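Excluded from the complex is one protein chain; the other protein chains are retained at their positions.
Moving on to chain A:
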Amino acid sequence: MEESAEESMDLCCQDGVLLTSAPAAYMNYINTVGTLFIVEYLNSNRTRCIEWKPNDVTIDSEMQDQEWAMVNTVERRTRTFSETCSRSKYLKVNMIEVKSFRVSRNKQKLAFMDGKGESLCNFLFQHSNCDLLLATLKGILRTAPSRRDKHLHIILDDLQNPETQQLNKSFAELNLFQDPSDYVWGFVRNFHNKPYETAMEAFAKITDIVYRGPEHRIMDDEVHDILNRSLEAIENSTTTHTHDEYEVIAHVPKLPDRKDYPRGRPLSADQWKGLKDPEGRVEDVESVKLMIFRGGISPEIRKEVWKYLLDYYIWDNTNTQRQNLIKQRHDEYNVMKLQWRSMTHIQEDNFSDYRERKSLIEKDVKRTDRTIDYFEGDQNPNVLVLYDILMTYVMYNFDLGYVQGMSDLLSPILYLLDNEVDAFWCFVGFMNKVSSNFDMDQAGMKEQLQHLNMLLAFVEPELANYLKKHESGNMFFCFRWLLVWFKREFNMEDIMRLWEVLWTGLPCQNFHLLICIAILETEKEILMENNYGFCEILKHINDLSGNIDVATILSKAEGMYHQIIEADHLTDSVRLIIGLPILGNTVMIDSKEASPDISELASSSQGADGEEVCYERAISNSFL
């Protein structure tokens, strides 16, 4: 072994440590007591390793060779490792491999994990605990306890590790054309293992070279053209990032820094009173909306202000005009209600579309917010009111009829207003804002999911890229958020606050998509660090319900909005989504590139391919 005498330094060492789990190659040593080390090699990279050596063992050279083979089978990413360390300890794991570690059983158990949540090696401290080791680890790594598992410590970065820095640097400076042999080797190997990612990364690198480094490269015009053309296809693709192996410094410009937008105070009763003229007109509507956007509405005036926000009351009506309007709306409501109330059995029997709507409403009102006082218990009259309003809405807009989710949108309105007719007209106003969510062909939902993906690619390219690689680029896991405007994610108080802010239409169109992105950004670390796949992403997002802080998310989303509009590279496609005038001089995102195509999921590997993999894995694990 070429560097067997390589100098190293033990940063920490602890005896009486039982190896309880390790890669299959180390099977013979499992349940053996030994000494655990953290070692730093004094090579140029200052590689750090976790090493473990069983008690009283001498090592012959043959053994060492085996160890080499073993080490290389642990993970594919051992390229840098194999160059550096060789020492006569049995188990050796490069710290670069370790993405998290878990401490349990009174600090007697310590498990090191890779980025996929798989364990690399586990130890049991027989005579003491792992405090000493932890202190050492924390001295050399930046870690944070996982939010979901307090025993799990996630390694936030290994930037302090000079080797990583070196590696990043060397890849950033990679010169494709000067010494192609190394690159080609790496490419071929990676291509064999991960064809798609490797190809994309190679493209990204070429992109860089075309963009940045023409000065010392002579390239065929033809090659240049081809590259440029393929560049267009990935024009809006983003930083490519693969398992921390190396990072390609992409050309995507950064957003300006995010500023703080702390939430304001809710619109108060006094302020509201002051905003009306003596006849009861609200004159400065934009100011009212701005105040509501900044801080929401005080509970004592919410009941009244919602009627304006939901276009039931008209802002510049006088008190008298408003009284007339209310009277008129009452009459209209009663007429529509009577239409379905007076339907005979025979009529109903001959009207299947109506029957279908009615049966859905019957089923859904019985299971809408039944845990809150207002709708709780058998024979609750408010459940009946919910039913009556939804049935009347069917007569008001028969084509749309009733779609699941609508009862969720109505429930907080009725809860607050506690009046059938008022709640109906406010519900109508809300439905006018979101009716495309309930399209027969779901076109409105598909479009929003697509817009969400495009916005995410602009604001959080790394996450967008991650989701795309994990079969989640279609954003289906946000379906529930969008369909009922986060109703299932918050309690009653919070959803009222969120909705009133969103109803102002400020600061831009589709601000609810920025709310989604603000939540996703908050979860980004967890999703990516745990290397969650399609199923885990969906589960994680579904399980967020009840654990999102509305004020934090609102200020974050507002900060994002300002970052977007101040970005130099703001594209027309993003402008369109948030309702800014388009300039016509920026490249549109290729719709295929960014579109969460509905068929994507079915045809992606989650579909038949993924299943085959599952199936074959199951077979081979069990029988072969």
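Here is the rule we go by: a contact is a pair of C-beta atoms (placed from the backbone, for glycine too) under 8 Å apart; a residue touches a chain by one contact, two chains touch by 3 or more; residues count from 1.
In this text, contacts and distances are computed from a predicted model.
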Undepicted complex member, UniProt protein name, chosen from "SWI/SNF complex subunit SWI3A", "V-type proton ATPase subunit a", "Ras-related protein Rab-8A" or "tRNA-splicing endonuclease subunit Sen2": "Ras-related protein Rab-8A"
Per the touch definition above, residue among A:Leu410, A:Leu483 or A:Ile519 touching the missing chain: A:Leu483
Listed residues A:Val403, A:Leu506, A:Ile526 or A:Leu580, member touching the removed chain: A:Val403
Residue of A:Arg341, A:Arg367 or A:His569 in touch with the missing chain, whole complex considered: A:Arg367
Absent-chain interface as seen on chain A, which is shown: 21, 118-119, 359-360, 363-364, 366-368, 370-371, 403-405, 407-408, 438, 440-442, 445-446, 474, 476, 479-480, 483-484, 488, 535, 538-539, 542, 598-599, 601-602, 606-608, 610-611, 614-615, 617-619, 621-623
